[in-house]
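So the structure is just underneath, and the comments pick up after that.
Of the protein chains in this complex, all but one are displayed in their positions.
Labels for the chains are A and B, by order of writing; each one numbers its residues from 1.
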Amino acid sequence: MSVQPEVIEEAPTRGQRLWQSGPAAWNEALTRPVVLIPFFLLAAAMPLLLQYLEDNSSWIGAQFWTTILANCAMYACLAISLNLVVGYAGLLNLGFIAFFGIGSYTYALVASDQLHQHYPFWAALLVVVLVTVAFALLVGLPALRLRGDYLAIVTLGFGLIMRDLILDLDRPPTLAGHQFGPNDLNLTGGTNGIHQVDPFKLPASLPLLGSVPHFLMYYWIFLGFLALSLFCMLRWRKTRTGRAWVAIREDELAARAMGVNTFKYRLLAFTVSAAMAGIVGMIDAAFIFNAFPGNFDVQQTVTVFIMVILGGLGSLPGAILGAVAFTVPPFLLQQFVFVKYLIISVVLIAVMVFRPEGLLGTVSIRPRRTMGGTVELFAEDAAEAAAPSVDGKVADLEAAAGAIVPTADPPPTT
Amino acid sequence: MEYFLQNFPQQLVNGLETGSLYALIALGYTLIYGILEMLNFAHGDVFMVGGFLAAGVTAVLVHGGVAVIPGVLMVLVMMAFAMGGTGLLGVGIERVAYRPLRNANRLAPLITAIGVSLLLESVVQVVISPAPVLVPTNAFVPQTVLRLGSVETPLTGVLLFVVSIGLMVGLDLFVFRTRFGSAMRATAQDREAAGFMGIDVDRVIMVTFFIASALAGMGGLLFGLRYATVNFFMGYLLGIKAFTAAVIGGIGNLRGAMLGGLLLGVFESLAGGFISTEFQDAFAFLALIIVLIIRPQGLFGQPIGDRA
Partner (left out) sequence: MGKPRFVIFAALASLGLAACGGGTSGGGGTQNAPTKVQIAAEGPFTGDQASIGAGALNAIKLAVKDFNNAGGVNGTKVDLLTWDDQHSAAVAQTLQAQGIADPTVLGIVGPMNSGVVLGSVQGLQAASPPLPFVSESASNVKVTDSGNSVAHRVNARDDAQGPADGKFLIDQGAKKVEVMDAKSDYSTALADQTEKYLKDHNVPTQRDAAKAGQTDFSTIIQKIKSFGADWVYFADEGPDTAPFVTQLKQQGLTIGQNIQFLGTDGEEDPSIIAKSQGAYDGAYATNITADPAGVASAASYVTKYKAEYGADSISKAGPFYGSAYEAAQALLQAIKNSPVKNGKISRNDVISHLASDTFSTIFGSVKFNAKGDVQGGGIFVYQAKGADMVVIKQVSG
């Protein structure tokens, strides 16, 4: 930059400076308490504002828009927990949504007439967390020894198996002519799912506000869980664990060389993310009174992935932005029923082509190396196993060092 | 046991037929993965478009009263359209949706690939039909059923198997025996170094996409001939299965993809036939998980560049 002394430039304002300083600084600014606290207060007050508008004009839509907001908040929770596993720890978990489904079904089983159980909230929460963690370990222990796209396909397979089981376990399984279990065994409700799931026992009215409708209550619950997750994530990234995750994501080999137990931290990220998704599933089941096989659709995983990446991988405000940006349009475009996904897919491609790091993205995880895929995969994957050449590793490290941080920005934080 | 022996040969043949289709599509995944290290999520939908192109061409020719032309010629015309059309489609997708992202993080092209997949499905659903569409094969393909002992299969099934194997052998020869093939392998091994050696990397990638997509298009055509209908949703599950096959065989490895496809088809057919059709898919993915846990690089996992 050549400075022209004779032109007297006005000193840029704080806002201009922030605008010019790029996404990393935006994220930093957006996750300050001065921004977050008013944001959540405003978000919480939004439905009341909508209600006021509806009461004082001919416009109708407070309930509709509050329900959409609840959806946004739910997807934002999911996006943040997926961001933990993909954005922080760099694990491509394509079976992510299965944990959401497992959470919702576990809650439905212990809080409905399906098995004639009606656990109180805290007991149900404990069971949900235990079950999702158990499943996460079941998949994670073997699968996390794999890397990259292999992990992706194993977790994808896991998600598909879970969906099949949910669909088929409304009757005793019959394998090779042998029936397992009694005739009237119906665990999952099959294609219909489980209905009439208990909502949480909540006060019907709140001080000052009077009676609070169901959808508004659950919007606040989702929002509360979102705030809690966000708080944990922000705290976490400053701890040893958070730094270990970033180190693994940026360069696993280097992290390992520095003495980080990569397997342990990857498993931790995988499990915590699964448990978070499970809890969101539980809230969702109570919110919509149902658990559905559709909760396991791969399409749903894809949706949350799109939110995370659209918003910007590794960015917490981005995850929220992505959730809103991808939840609202299908509802706005209802009247264009057949072409709405046409429009959405074109916009999606365009956004990614022109801004591949996502709207608020700072991270470019595992930037492309110059090496072909499999070579690179084996060089790291089978580090213990047979013999990738030493210079393969060196090349990797060099490539990583050269390509990760092209600008002088500090390593991405949020 | 008696039941098993009676049914085994037929289920094996069924499995080989489906498996050869998986293999044909798996080749595309593995080729693109090998060169670009990306999961081309839209590949299953390219296969679907191939099926629709074949259906469209046949419908036009049959309705246009050209049904008098011999079946073989008809199939050749279909091939030209299905393979050429999907090949160009693949090149177009690469140019518009992937090339700008070649140096971005590796998840960005995955998302655009999902976008392309969504786009292709929406377009076919809106423009053509949400319901299955007929491929009028009766008009030009003999509907002979071949019998060998207790095993029966239609001529088109055998055609599916034979043509698939033929194409795979052809591709193998192309990649391992020609000059351009070695350029492809060099690019897969080290794109930058290949560029230094004077290889036009962009052109290699373009041709790779053309070949991979044309194979998928051919898969769509053979599918149309064998099953006589195509629908806009058919690329989804078949695509996932084919990718699974590619991973089982060791992704990036051409022969692995072929064998992985055949193995997956046979395994699935046997699991469905002798254990449970309801849990058929679950078994297929369970097999994948077990294979990967035992052999993380896949059954025949070796990078394509390593063997030349």
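Note that in this section contacts are C-beta pairs under 8 Å (C-beta built on N, C-alpha and C of every residue); 3 or more make two chains touch, one makes a residue touch a chain.
Just so you know, these numbers come straight off a predicted model, no measurement behind them.
Q: Among B:Gly71, B:Gly92 or B:Pro130, choose the residue that contacts the chain missing from this document, as touch is defined above.
A: Candidates B:Gly71, B:Gly92 or B:Pro130; residue touching the omitted chain: B:Pro130.
Q: Just checking the interface: what residues of chain B touch the absent partner chain?
A: Against the left-out chain, chain B lists 3, 6-7, 10-11, 14-15, 17-18, 122, 125, 129-134, 136-138, 143, 145, 152-154, 156-157, 223, 227-229, 231, 233-234, 236-238, 268-269, 272-273, 277-278, 280-281.
Q: Tell me, which residues in chain A touch the chain that this view leaves out?
A: Chain A touches the missing chain through residues 54, 60-64, 66-68, 71, 167-168, 170, 174, 190-193, 195-196, 215, 284, 288-290, 292, 294, 299, 330-331, 334-335, 337-338, 340-341.
One rule holds in what follows: only the chains that are shown with their structure count from here on.
Q: Rounded to a whole Å, what is the gap between the Cα centroids of chain A and chain B?
A: 32
Q: Considering the complex alone, what residue numbers of chain A touch chain B?
A: Residues 86, 92, 142-143, 145-146, 149-150, 152-154, 156-158, 160-161, 164-165, 168, 173-176, 298, 302, 305-306, 309-310, 313, 338-339, 341-342, 344-346, 348-349, 352-354, 356-357, 363-368, 370-378, 381-382, 385 of chain A touch chain B in their complex.
Q: Considering only the defined contacts, which chain B positions touch chain A in the complex?
A: Against chain A, the touching part of chain B is residues 33-39, 96-97, 100-112, 114-116, 118-119, 121-123, 125-126, 187-193, 240, 243-244, 247, 251-253, 274-276, 278-279, 281-282, 285-286, 288-289, 292-293, 296-297, 301-305.
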